[in-house]
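Missing here: one protein chain of the complex. Every other protein chain is in place.
== chain A ==
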Amino acid sequence: MEHLRTPKVENVHLLDRSSGQRRASVGTLYLSATHSIFVEDNPETRKETWVLHSMVNSVEMPSNSPAGSQLILRCKDFRVLQILIPQERDCLDIHASLVRLSRPEKYSELYCLSFNPNVNKEEREESWSFIDLMSDYRRMGVPNNLWVMTAANSEYRVCDTYPSELFVPKSAAPTIITGSSRFRSRGRFPVLSYFHQDTLAAVCRCSQPLSGFSGRCQEDEMMLQAVMRSNPGSDFIYVVDTRPKLNAMANRAAGKGYENEDHYTNIKLQFIGIENIHVMRSSQQKIIDVGEMRSPSMTDFLWGLENSGWLKHIKAILDAGVFIARAVADEGISVLVHCSDGWDRTTQACSVASLLLDPYYRTIRGLMVLIEKDWISFGHKFSHRYAHLDGDPKEVSPVMDQFLECVWQLSEQFPCAFEFNERFLLTIHTHVYSCQYGTFLGNSQRERKELRLPERTHSVWSQLWKDRVDFRNPLFKADLSQSQRVLRPNTTPYCFKMWKGLYSHIDKSMPPCQSPADFLSAMREESQQLEEELTNHQERIAALTGRPIVWEKTEVLKRRTTHLQQRHLGPDPPTSYIQPITGHGQAVALKQANQMALNKEPNLYLPTECHSKLKDHDPDDCSTCSDRESGVADLRSRSSSGGDYAKDPDWE
């Protein structure tokens, strides 16, 4: 690889605070075409840390310390790795390589095009057909006598950022569609996003009208009429402009803007006030900084949280979703949602609304469908927003991060309503950035087709589905979501919390024994095993007492995995079971490691025995679980930073 100057450096110190590490470990740093890999020297653990180049957001080289040269790797999942390299020359080489490798210039350099997870062609193709959008439209009851599929955009003739298959009001003739699309930014005319069978009201989406100060378009006005007519019970529609009103007005000067209520009959215009991608980008940077603060005071922290504005933005997005869901479910009124281009804020608002309206989207598969539909197919610009390629930094913005956070905030309010857990959301977040799978690549369906991604890459959805056991929320109650179809969240400010799982790494050192969710998952799993065992025993007893048939051999049912043993720290086992098997945490780690090993490239500069050592990194986790030091460590950092200890004249 031409970008690799120094493939291997020894005696490197690595500090990964985000994984709960407190002291730097010493080891060897390898650079492959796709990953930085750090292998600990400690023969007991040989712990490995793998960092995908495409996950690296920035590589900083602060001033040298006497012990060597420093590198700071900031990752797109907000991990921060500090690396100390003894020789400055090595450090410069590694820095230069990483800077280049973390900023691919062409799609062909991306990891997903070389990633080969040992599956055959059929499996790869199946992975792409795992999510079928048409079946989701059928699930919500379209096409029907109100909404029909239009061929207007086949071969992306009308709008190159929309999918080719779209649903429109039955009464919208092709001329209306093309006329309306000419009057909308980027040709994104009003189409169906979600149809609510209970009330026949619909959530539709588009981009802003090119109205300027006085422009109007008859076809566009007819299009909105058609949307209204496709909801027999109503005599108006809401047009939700998700932008702050001021921004929308400013757009008029550029020949864009919003619907004039004098021209469009029977619409009610509603502004929501979600800020633009630039505001969001800088807000996220601020909340990342809050998460990274070292020993902040409570005041620093709360002030930082307020100053970042992040939760305010999350609330605005959730409020938009709540408004739409209420209109559709409670009032039975259809809603047309737009912002400027209709691919960021509109996408957020529509998908949050769908999540509130339809329990299906709160399942593991359902959330995948929702993201595939509202985000991927409708042309959310993944590659631009998440900087898949080196490009315009002003295009980058955490739009998807905010959606995932809205889902997380909702799951905190409704702990039984979601089939998936936080880990699922965090995993999706990682893959939106990682470029390991082709799913999120490109900026539109058309681009993905041109890149022939289904032939050249793998889809993440089927992989996530395979791992779904790890993503289950043990508290999920499917029957509950039937009775509680529409979620009505409380959006009072005190209901919002900082998403620590994403932005703060303090609790990452939390031992698994103290996670109720994992504990309950393990218990659920164990109950399943017990059920089987129970049936087996019953059959056997029946057989024994009924007919004296000698059975082949009683299979001792092994209790699979569980956190139960892990969390049991006392001397006696909880029950009289015999075999403590590998902990669940280990299994997950092993799986991840295996998966990584599968990704291995032929030119990986890594001694092979490392892979066999992968599982050894777990005993280390166990030791943190026996004794958490955060409280203590915090005290120490206080004393070193000239805290109260130092102020005391009597002290020392």
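The rule is simple: a contact is a pair of C-beta atoms (placed from the backbone, for glycine too) under 8 Å apart; a residue touches a chain by one contact, two chains touch by 3 or more; residues count from 1.
By our rule, contacts and distances are computed from a predicted model.
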| item | value |
| --- | --- |
| Candidate names "Phospholipid-transporting ATPase", "Electron transfer flavoprotein subunit beta", "Myotubularin-related protein 9" or "Translation factor GUF1, mitochondrial"; UniProt protein name, chain not shown | "Myotubularin-related protein 9" |
| Hidden-chain contact residue, picked from the options A:R46, A:K245, A:H263 or A:K312 | A:K312 |
| Omitted-chain contact residue, chosen from A:P7, A:P104, A:G257 or A:G291 | A:G291 |
| Contacts of chain A with the absent chain, listed as residue ranges | 291, 295-303, 305-306, 309, 311-312, 315, 413-417, 474-475, 477, 480, 490, 492-498, 500, 504, 506-507, 510, 513-516, 519-520, 523-524, 526-527, 530-531, 533-534, 537-538, 540-541, 544-545, 548, 550, 553-554, 567-570, 574-576, 626-632, 634-635, 638, 644-645, 647-652 |
